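Here the complex is missing a single protein chain, while all its other protein chains stay put.
As written, the chains take the letters A and B, and residue 1 is the first residue of each chain.
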Amino acid sequence: MPQIHVRNLSRTFRVAERDPGAWGAVKGLFRRRYRTVRALNAVSFDIAEGELVGYIGPNGAGKSTTVKILSGILVPTSGECRVLGLVPWQQRTQLVRQLGVVFGQRTQLWWDLPVIESFDLLRRIYRVPQPAYHTMRDRMVDLLDLAPLLDTPVRQLSLGQRMRCDLAAALLHQPRILYLDEPTIGLDAVSKLAVRAFVQELVREQGVTVILTTHDMDDIEALCQRVVLINRGQILIDGTLDDLRHQVQATRRVIVELAQPGLTVEDADATVVSQTDSRVELAYDPQRVAAADLVARLCARYPVRDLTIENEPIERVVARLYSQEGRAAAGGAP
Amino acid sequence: MIATAQAYAAAWGARFRASLQYRAAALAGMATQLFWGLMRIMVLAAFYRSTTAPQPMSVEQMVGYVWLGQALLMMQPWYIDREILEEVASGQVAYQLLRPLDLHAHWVCRDMANRASAVLLRAVPLCIVAGIFFGLEAPPSVGAAAAFLLTTLLALVVASTLAAVVAVTTMWTISSLGVRQMVGTVAMMFSGVVVPLAFFPAWSQPIVANLPFALMMDVPGRFYTGALPLAALPLELARGAVWILVLTLLGRGLLARAQRRLVIQGG
Partner (left out) sequence: MRDTLALIGHYYRASIRGQMQYKASLLLLTLAHLLATGIDLLGLAVLFAHFGQLRGWTLAEVAIFYGITNAAFSLADAVGTGFDRFGTLVKSGRFDRLLLRPRSTALQLAAQELTLRRSGRLLQALVALVAGTVWLGLRWTPLKLALGATAVMGAACVFVGLLVVQATLAFWTTESLEVMNTMTYGGVQAMQYPVTIYDGWFRKVFTYMVPLALTCYYPVLAILERADPLGGPPWLGWLSPLVGPLSCAGALLLWRLGERHYASTGS
């Protein structure tokens, strides 16, 4: 049995509607109209222990609805779901003991208290025995470099510092599953790298299962072998980043630095995307031509001084997937 | 001038629509006030039944007075425009003070508009219900009704100028909540909401009658119920004028001090 098992999960919401204007307001006093929103539509996936899965999708796609159901906060309209063998909304207290959640935009630490006291409060809330707590806390402090922050009230911390503390706080009770919701949002480059390194270490050393929800594609690229893409309540892709690229027929880029400016560069298997002085960017389909062949041809024909090969930015891949789905939904050709 | 009036009318309209939206809250607010009024009346009625001595207000007048106290509750300085308070708390007021804008007049006008709409929105339905079910009677004469309306208008201006003073003082205090609570408490007591002023000890009557708080509820309430004769109107209007002047000067003076301080400190 996989650690997280989701089958045909659906969730609809009723949203109140009101006519605009003053007359609408008065009408609203007497009768309310509702419309149904399908937040999740027969979502299915399995996650094994120790996996690091990226859960991506545009805003309103159903990501947070999924995570809420998996944590037992929300009851689905229909479908099956088991986390660690438990039904989340029926055995919530039992489940959350083994769950850690970090929200990027909201801290769970107490605003006016020093960090260390927040940790201590959490120890008591989760009933962590002292020795285990001390070990875990010291490890977290070490890994995330929190020693100079421990006596600072949370309200005085920078965003990056707070995020590191929130990460530590979420793990003090040694949860088996960790949900990270936008953990690197608003962080500076150094903090982002620290967070990523930490998450990788966590999965590798401790075998914690991590579900990462984020809009930051660098996070996804750096961390996730497996990516689940959801849009309008339905899972579009469940696979690797390469699967995503394959789906949109993503192109690769060759960026060539010529020794001489002003040359016209052409190739049968590649299209020129841009050209400025001695810098030429070409796009090619990796399914149709091997990089080695293309590079060899270009170097033979032109005075190439330097050369880089890039994947299509994953952001663009994902955006194309979103709009592809949109066009399909609207009835157009993909 | 017309533009300002239009702006206030639009704001009033939006506020009206917004309050209709919170239908349950509107009904709940009224239900709460009905409860409070009834309880106060019950307690006072019990006191009335405990003695045969003649009272400064008849039972009917007492009932009307209590209901008016509830209807005019938004006149209390406790209700200050949240935006104004936030501007002070956030320091945004500093920018406004450095602009060629008459901030005091701006605040007073804004407060009057908000307060007037708040009072009307609550008072009208409350008085209708209290009138039908709970013993609120109409004023005994047209003169009394007119005196009531005049002094209510007066109450509005007094309340707004007082609120402006309180708003300015929040610039200096550690906690605006504490100051507002204290002023609000004093105002509640001396405007007759807690105990009708008519029952205050004789030695305190001259003091209480000359405080601005009496103008905010007690005076309109007594004119409405006929507990105050029409002959008393000029005196009350004069008192009102004096207090409006004093509070306006106080408010402007304090604000000017704040402005000077800002300029000296380098804005």
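As a working rule, contacts are C-beta pairs under 8 Å (C-beta built on N, C-alpha and C of every residue); 3 or more make two chains touch, one makes a residue touch a chain.
Because the structure is predicted, anything quoted here is derived from the model rather than measured.
Asks: Of A:Ala42, A:Val96, A:Leu150 or A:Ala319, which residue touches the hidden chain?
Replies: A:Val96
Asks: Return the single residue from A:Ile4, A:Val43, A:Ala61 or A:Leu74 that touches the missing chain.
Replies: Counting the whole complex, the residue in contact with the absent chain is A:Leu74.
Asks: State which residues belonging to subunit A touch the missing partner chain.
Replies: These residues touch the chain not displayed: 11, 13-14, 65, 68, 71-75, 89, 92-94, 96-97, 99, 101, 103, 106, 108, 110, 112-113, 117, 120-121, 124-127.
Asks: Could you list which residues of subunit B touch the chain missing from the display?
Replies: Considering the whole complex, subunit B reaches the absent chain at 22-25, 27-29, 31-32, 35-36, 39, 42-44, 46-51, 173-175, 177-179, 181-182, 184-186, 188-189, 194-195, 199-201.
In this section, only the chains that are shown with their structure count from here on.
Asks: Would you kindly tell me how far, in whole Å, the mean C-alpha position of subunit B lies from that of subunit A?
Replies: The mean C-alpha positions of subunit A and subunit B differ by 54 Å.
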